[in-house]
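Only one protein chain is missing from this complex, and each of the others stays in its spot.
Lettered A and B in written order, each chain numbered from 1.
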Amino acid sequence: MKNPSSKRAKKTALSLLVLLLLWALVVVLSSTIGPADISFGQCISVLCSRMPWVSAENVPEVHETIIFRVRLPRILMASLVGASLAVAGAVFQGLLRNPLAEPYILGVSSGAAVGATVAMVVGLATVAGGFGFVFVPALAFLGALVAMVAAYQLAKIGRTVPVHTLILAGVVVNAFFSAVVMFIVSRAGPQLHGIMFWLMGNLEPVAGTAMLARFVVPLVVVGFILIALYCRDLNVLAFGEESAVQLGMNAGAVKRVLFVSASLITGVVVAMSGMIGFVGLVVPHSVRMIVGADHRSLIPTAAIAGASFLIVADTVARVASVPVGAVTALIGCPFFAYLLRTRKRVMNV
Amino acid sequence: MTDAILKVVGILGDFFVRSPTRFAPGTARCLTAFLVLAACFGCDRSGDDRTSVEAPRIVVTDDTGYRIELREAPARVVSIAPNVTEIMFAIGADKKLVGVTDICDFPPEATQKPKIGNFVNPDLEKIVAREPDLVIGSGTFHPVLGRLRDLGVSVLSFNPTTIDELLVMIEKMGVVMECEAPARELTTSLTTEIESVRSDLPTGDRVKVFVEIWHDPLMTAGAGSFVNDLVETAGGDNIAASIRNHYFEISQEHVLDANPDIILAAYMEKDVSAREMILNRETWRTVSAVASGRVYDDIDPDLLLRPSVRAVHTVKELAERFYPERFGEQSK
Partner (left out) sequence: MLLNVKDVDFSYDSRPVLRAVSFDLEAGAMVGLIGPNGSGKSTLIKLLSKVLRPTRGKIRFRRRDIADTTSAELARHVAVVSQEPTVAFSFSGLETVMAGRYPHIGRFGFETQRDFEIAHRAMAFTDTIHLSDRRIEEMSGGEKQRVFLARALAQEPELLLLDEPTTHLDINHQIEIMDLIRKLHKEQNLTVLSVTHDLNLAAEYFHTLLLLREGSLVMEGAPSQVVRDEVIKQVYGADAVVSKNPRTGAPHLALVPRVAPATAQRKGVKVHVICGGGTASDLIRRLVIEGYTVTAGVLNEGDSDHRVAMSLADEVVTAAPFSPVGDEAHARNLELARAADVVVVSAVPVGQGNLRNIEAALLASSSGVRTVVPSSFEDQDFTSGKATALFNKLVETGAQTVSMIPEIFGILDQINIDKPQQ
């Protein structure tokens, strides 16, 4: 009898290819939308002009600048953030076996918020000739790491980190760091505006595309690779930690790797773009209801779905001048509600 | 185009899938796609606009310590703050102004200029679409400025908190726009104006002034805000100056305790009748300013809060209200 998993793998690969096409389409379409007055046709010709086998027509430089250096970096940022949040959300849901789990549950986001707020209040954002915007994400990332370690250490019992204590530790860390942010905000003067702006979430790569390429992308890629290697383990963990050990898993090490990689990618994207909610909770659930719970297909699908979703949300946000976090909730909620009603159970807990 | 990319992706993906040690095939494909597309579009062209063979003619440092060097005066300038727009017109550089904010309303001609968003949220794309050589901001360290620099646009960011700093800003703008003469003229006349008010101030006790920026919550402006310097220059003592810096929420107790002689209402929301509201406050009846009726809401808040030329003229009006005996005869 033929192994159904190979057929399954082929089917997954095919649907992923289709999704990738969809994502590419979303990228192209989104790059044609913006307040600058560039028509659809002009936009396409700009995009084509970059391809080496297409003859470079006379494309006005300002259009090139806007499309390639204003819009596309932002779209790439949205892709990275969306994919990271969706993947991290899926990992935490599997790791914690809790449907309410999402990337911010363990306090990583509020740790990042503390780092960013401190950087702005102390004035680091205006150092180095006024454009030390690098410091804000750098300190935010540091804050995220601190929160991650704090939650982990807090949750340790003996040598193990049980899942339920991890959730509680995350709640504590979240609450504490959120309170710190509140305190700083109340004392902030002119920086208040910048802080609120950061907290609401923003996909503009303010720290510069160089930072994006040299720092964010590699870290995210490393995180993704690690998670990809541990997808099968996530499947087995679904049977409970005891069963996982009895099936031969080194549960402690696996949990550590998954925790660190998911926190890492969350920390990086929150440091860059503030707190954009809803993506990390709802995208994994929606994808799971459509493609099933096997993490080897769930995680890559969630990545692409998250990327596309956030690009769409950001485009709407740009056009309507609304914070992107509000848009993700406004379009995501009805869709998720629809799925809940028409599909089977979200998770068996 | 996209098909070509995906064909490449497919080939790479197959490579990943067929080799004996492999990741989940889907993830490998995604990663490859990401990297390929990122490489295509994410190339960083951080060119250095400022390398030049000869020594640059124009060198200006802004209030954050950032230094720009230009070979010639910029031909296209975008302003992302209303006071910058006002100054551009005042020094005669308005011809080169190609973009302003939604709230740049003075002088009236400014409203004819193309818009690039508002002061709080300037739109990066709109700014770039104007193809500026220089962007000037004031009072904001908006992340957009960082992105502009990233894109190779020169940016100046000022933050004048006193009249003296404002005068320096006007001079620097004169330098960068090569309108030094008109700028110098302007600063000189403003300085003279300030001096004449200063010299006429009475010696002895200064009036205590409370600046009410908003009523609910009760907000005021402390040390380090521009309006604070206006008040101080006009001979008043801002009661909030010793409490905190910049704009902040203040409790009524502080006001009752300090017992100001003058209350200046500078609500951004121009529809509210501030004077009536303040005079009707039950708990404030004991405050000297309320008792004596010296509550003023008739000065346009833009003139108080926006660090610009008109604000300097406002010093005189403030002095008239603070010391009517001294300046009263000269008032309108």
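Here is the rule we go by: a contact is a pair of C-beta atoms (placed from the backbone, for glycine too) under 8 Å apart; a residue touches a chain by one contact, two chains touch by 3 or more.
What you are looking at is a predicted structure, and each value in this text was computed from that prediction instead of being measured.
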Which residue of A:R69, A:R97 or A:R318 touches the chain not shown here:
A:R97
Options A:G123, A:P218 or A:G292, residue touching the unrepresented chain
A:G292
Touch as defined at the start, partner being the missing chain; which of A:V236, A:V269 or A:V287 qualifies?
A:V236
Interface with the undisplayed chain - residues on subunit A
1-6, 94, 97, 229-230, 232, 235-236, 238-240, 242-243, 245-251, 288, 292-294, 344-345, 347-349
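Going forward, only the chains that are shown with their structure count from here on.
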Go ahead and note the Å separation of the Cα centroids belonging to subunit A and subunit B.
33
Under the definition above, what is the set of subunit A residues touching subunit B in their complex?
9, 12-13, 16-17, 20-21, 23-25, 27-28, 34-37, 47-48, 50-51, 53-54, 62, 65-66, 68-73, 76, 79, 83, 125-126, 129-131, 133, 189-190, 193-194, 197, 202, 204-210, 212-213, 217, 221, 224-225, 227-229, 231, 296-297, 299-301, 303-304, 321
Contact footprint of subunit A on subunit B as seen in their complex:
1-2, 4-6, 9-10, 13, 17, 23-31, 33-35, 37-38, 40-42, 44-46, 62-67, 120-121, 123-126, 128-129, 131, 139-147, 149-151, 155, 157, 224, 244-248
